[in-house]
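Notes for the one structure printed next.
As you look at this complex, bear in mind that one protein chain is not there, while each of the others sits in place.
Showing subunit A:
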Amino acid sequence: MAKRIDVSDLNVYYGDFKAVEDVTMTVEPRSVTAFIGSSGCGKSTFLRTLNRMHEVTPGARVQGKVMLDNLDVYDHSVDPVSVRREIGMVFQRANPFPTMSIYDNVIAGAKLNNQRMSKSRSDEIVERSLRDANLWEEVKDRLNKPGAGLSGGQQQRLCIARATAVEPAVLLMDEPCSALDPISTLAIEDLIAKLKENYTIVIVTHNMQQAARVSDRTAFFNLAGTGQPGRLIEMGDTNKIFTKPDKKETENYITGRFG
């Protein structure tokens, strides 16, 4: 199920603007990898290159190599659609489908792909995914109401349920908890801890405690300066990064003395 991601010498561009430079890293299977770093340093951009969502932006392109186990994700013969079926994603801003009910939003992955499944099977998937995302109790009586009628935090949990419902091998989460209350955040963290038994998880977060709590490995990104591309400064075991990082920059950022 879970797969390893190997990135080598990756450069990411928006048109002529180089947003991320020269990243080489390995994301281990059955573990949680956290990306931390200051705003605008390219965490989201880099994350989106992993499942080929980056190229959806007009003018955006990627140089370098991303391997999913033995598959070169950017090989010419690889269909980005099938890559995205393997590598799911939760976005920074909640984006439930406004035309669909809560129920349909959760099984949107199957529904939009015209997959047939029995009613009992889809009921089961919906309940499991919503329970995992700590949303079931709140919405179980109104599954047929529109997903856009939920609060911002509920919508985000709905999006998480939607992403896990298709059971991807890798789950990319871009600040999934930035709109959530502490209780839901804890629930999501529990979910992450549970999911990592079977999946590979990458999470972007601005919350140091969260990174320390949930992740096994941490990658720190930073900008060389304004207008410069973001770089991977250091990556290692979360314990090590948070206690004795190799680089001064990392230590400054983690202790809140970055500038």
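By definition in this document, contacts are C-beta pairs under 8 Å (C-beta built on N, C-alpha and C of every residue); 3 or more make two chains touch, one makes a residue touch a chain; residues count from 1.
Just so we're on the same page, contacts and distances are computed from a predicted model.
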Among "GMC family oxidoreductase", "F420-non-reducing hydrogenase vhu iron-sulfur subunit D", "Phosphate transport system permease protein PstA" or "Cell division ATP-binding protein FtsE", find the name that the UniProt record gives to the complex chain excluded from display. "Phosphate transport system permease protein PstA"
The one of A:C41, A:V66 or A:A163 in touch with the missing chain is A:A163
Considering the complete complex, of A:N70, A:N114 or A:T226, the missing chain is touched by A:N114
Cross-chain touch to the chain not pictured, restricted to A:K65, A:R85 or A:H206, is A:R85
Looking beyond the chains shown, say which of A:N11, A:S38 or A:N95 touches the absent one. A:N95
Hey, which subunit A residues sit against the chain that's not shown? 51, 53, 56, 58, 81-82, 84-86, 88-89, 91, 93, 95-101, 108-109, 111-114, 144-146, 148-149, 159, 162-163, 166
